[in-house]
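Note that one protein chain of the assembly has been removed; the remaining protein chains are unaltered in position.
Chain naming follows the written order as A and B, and within any one chain the residues start at number 1.
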Amino acid sequence: MRTRCNTATDLVPMLNDAIISQVMNGFSIVAILLIVSLGLAIIFGVAGVINMAHGEFIMIGAYTAAVVQNFLGGNTFISIPVAFVVVAAVGVLVERTVIRFLYDRPLETLLATWGVGIVCQVLIKLIFGPELYYVGAPKVLDGAFQVIGNLPFSYYRLFLILVSIALLLITYILLYRTDFGLKVRAVRRNRSITGCLGIDTARVDLVIFAFGSGLAGIAGAIVAPIKTVSPTMGFPYAVDAFMVLILGGVGKLVGVFAGSVVIGESETVLSFIYNNVIGQMLVFITIVVLIRIWPRGLFGYQER
Amino acid sequence: MASILQVQELVCKVSGYTILNGLNLTLEEGEMRVVLGPNGAGKTTMIDMISGRYKPFSGKIIFGGKDITGYPSHKTSGMGIGRKFQVPNIYVSLTVYENVMICSEGYRSVFGSLFHRPSAKDEQNFVEILDLIGLADKAQDEAGTLSHGERQWLEIGMLVSSNPKLLLLDEPTTGMTVAGKAKTAELIKKIAKKHTLLVVEHDMHFIRQIASKITVLHQGRVIAEGAMHEVENDPKVKEIYLGKGAISNA
Partner (left out) sequence: MKQVLAFFPRSGLIVGAVILAFLVTYPFYGAEFRVSMLGMFLCFAIFAMSVDLIWGFTGILSLGQAVYFGMGAYFVALSLKISYATVNATRYGGTLPDFMEWNGLTELPQFMEPLKNIYFACAMGLLFPLVFSFIFGFFTFKRHIYGVYCAVITLAEALILEQGIVEFQAYTGGFNGITEYGHFATTGFFMVILAITVGVVILVRMLTYSRFGTILKSIRDNEMRAEFMGFEVANYKMFVFCVSSIIAAVAGGLYAAWVGIVSFLDAGPGLSLESVIWVAVGGRGTIIGPVIGTLLVKGAEFFLSEKLQWIWQLFMGALFILVVMIAPDGIVGSIANRLKGKGTDTPIYKALQSFKNMFGSRAVAGSSDKSTSSASDKR
C-alpha cells in the first residue's frame, strides 16, 4: 500500500533525522489519505451511506489514468480531470440503479455496494486482463529537492500535498460558500423539512454521490504513478478511508483532515519503527481505544 | 404524600444555547401533572434529562428520595421511570402482543431473561393491557402494520406493562384525530389511577379532558403552576400564548 521506508540509508544519520524524515514522508501519506477519504466522507456525511465500492472507484480512476497516459498520450495533469468525469459518471450510474433505493437502509447499502465493487473488479479484469499497469508521473515533476539537511523530498510528493490541499479547499468552498452547498448542508441537517421547502433532495444526493465518486477518481489518477495499477489495488485505500472517517468523525471537513493526519503520521512512524503490518495493527488498536472516548470520532457529533 | 420527583435548578446547555434555565418542579406520588409550553420551552429536554437520555449541565434530579442526576437511560428505567417518545417507538417486526410482553416488569438482565417463560398470570396481564389500550383484536398483528395513533397506544401499553412508578408521556396525542385524542384521554385517566404521570402536551382541549394540575414552561423555566382555570387566566401565560395572536390549540 505504501512503500516501506528504506532504512538502509537512514541508519547512519542520527535518530532525530530519521524520525523527522519519517514525519515528512508522513505528509505525503496524509495527503493521500486525505484525497482518498474526502469523497467517501462527503457521501457519508450527507447521505449516510458508506460506499464499499469506493476502493473500486479509486481503481477505476487509476485505470482511467493508465488509458489516458499509456494509450492516449496524456499525462497526469490531464488524467486527473478525466478520471474525475469518468468515475463521477460511474457514480451516477450506481446511484441511480442501486443506492437510490437504499438510502434508508445504510447496512444494506454497505452490502449492495460491496457487490458493485465486485462487479467493477470483474469488468475491469475482463477489459484489461489481470496484468499490472504502470503509469508514469509527469516528467516535469521528476526528481526531488533537498529539505532539512540532505533528506530528499520528491517533487511528486509535493504535488500530492498541493493537490490534497486544493481539493480540501474546493470542497470547502463548494459546501460552505455556494448556494448548492447550502442546500447540501440543509439536507444533511434535516432531510424531510428541506424536502418540504421545495429542495429536490434526490437531486442533491445524486450530485453529492457523483462528486464524491469523482473525487475517488482523482485519488486513483493521482496515486497511479506511485502504485501499480491492478484490479485489486483499491481495497486497502478504501479501508484506510473508512478508518479516517471513523477516527476523524463525520460532519465536518476538519474531521477528515484530523483523521488523515493522525492515521497517516502514526502509521508512517510506527511502520518505520516496527514494520508495515505491525504499524497498521497498532494504529487500528489505537483507533478502537480512541473511539471509546469519542464514539463518533474526534470531530463528530458527540453525545451530550 | 411523599414527593416522588424533585427537579431542582436544572440547567441544560447545547451548542451555546441554554434550553433549561433553572427549572424547578416537584411531583407528588400518584399525581398527574401536565406540562405546557410553547415550542422551545424545554419540555422534551426536561424529559430527556429525567429519563437519562442526556446529562444536565447543572442541577439535581431526585427520584424517590434518590439523586439520579446523570443516570443513563437503562438505569432510570430500571428504577421505575418509563418514558414515552413523541414519535412512537415500538418494535415494528414483533407482534403487538410481543411488544407488550417483552416490556413486562423484571427479567431485564441477560441471564435473567435467558431462562424465563411468562406464567399464565403474566399472560392474562398482557391481555388486560391490550384491552386497556384497545388493541386486543390486533394482538397477533405485526406492530409495523399499526396506524400512527395505534402505535401511540401500543407504546403506552408497553410502558404500562413495565409497571413504572413514574410515567413520562411526551405529547402522546401527536398526529391523532379528535376521536383518537378523546380515547387517549380516557386511557390516560385510567392509567393515572395507579401511576404517577407527567404529561407534556400542546392541545388545550385535550388537557381539559384530563384536567389536573398544570405547569407552564417558558424558555427553560417554570412561569406558572396551578389548576386549569388559574393557569388559563394567568396574565404571564396569556402573554406567551396569546400575546402576539398565537393560538394555543395544537
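Definition applied: a residue touches a chain if its C-beta (ideal position, glycine included) is under 8 Å from a C-beta of that chain, and two chains touch if they have at least 3 such contacts.
It should be emphasised that the depicted structure is a prediction, and the values quoted were computed from it without experimental measurement.
Trainee: Determine which of the presented chains are touched by the chain that is not presented, and list them.
Mentor: Touched by the chain not displayed, across the whole complex: A, B.
Trainee: Write down which of B:Met158, B:Leu187 or B:Val200 is the residue touching the left-out chain.
Mentor: Candidates B:Met158, B:Leu187 or B:Val200; residue touching the omitted chain: B:Met158.
Trainee: For the full complex, which residue in B:Ile4, B:Ile90, B:Ile207 or B:Ala224 touches the chain that was left out?
Mentor: Of all options in B:Ile4, B:Ile90, B:Ile207 or B:Ala224, contact with the hidden chain holds for B:Ile90.
Trainee: Which of A:Ile50, A:Val67, A:Ala88 or A:Leu298 touches the chain that is not shown?
Mentor: Checking each option in A:Ile50, A:Val67, A:Ala88 or A:Leu298, the one touching the absent chain turns out to be A:Ile50.
Trainee: Which positions on chain A touch the chain that was left off?
Mentor: These residues touch the chain not displayed: 44, 48, 50, 98, 100-104, 106-108, 110-112, 114-119, 121-122, 125-126, 191-192, 195, 201-202, 236, 239, 242-243, 245-246, 275-278, 280-281, 284, 287-289, 291-292, 295, 303.
Trainee: List the residues of chain B that touch the chain left out of this view.
Mentor: 51, 53, 73-74, 77-78, 83, 85, 89-94, 98, 101-103, 107-110, 113-118, 142, 145, 158, 162
The rule is short, and it goes like this: only the chains that are shown with their structure count from here on.
Trainee: Averaged over CA atoms, how far is the centre of chain A from the centre of chain B? Could you give it in whole Å?
Mentor: Each chain reduced to its C-alpha mean, chain A and chain B end up 46 Å apart.
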